[in-house]
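The other protein chains are all here in position, but one chain of the complex has been omitted.
Up next, chain A:
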Amino acid sequence: MGSFALPMICFTTLWALVGPNRGVVITSLILTAVCCWLFWLIAILAQANPLFGPQLKNETIWYLRYFWE
């Protein structure tokens, strides 16, 4: 019974806050989603077809050879 009350209270307050401010909340969520998605997309596209690779120290290469993969 107690574990049912807590989420009930949480979500009721959440949507009560959303109620009168529906337009603003929805706009903010959409805008957040667009900004974050665009940022992620740029990060992944920039690495999709690399023109050059990383330059590593020989100790690092030695370590990576045996400990990565």
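Some notes on this structure:
Definition applied: a residue touches a chain if its C-beta (ideal position, glycine included) is under 8 Å from a C-beta of that chain, and two chains touch if they have at least 3 such contacts; residues count from 1.
In this text, contacts and distances are computed from a predicted model.
A chain of this complex does not appear here, and its UniProt-recorded name among "DNA primase", "Prolactin", "Checkpoint protein" or "V-type proton ATPase subunit a" is "V-type proton ATPase subunit a". Against the chain not displayed here, chain A makes contact via residues 20-24, 27-28, 31-32, 35-36, 38-40, 42-58, 60-62, 64-65, 68-69.
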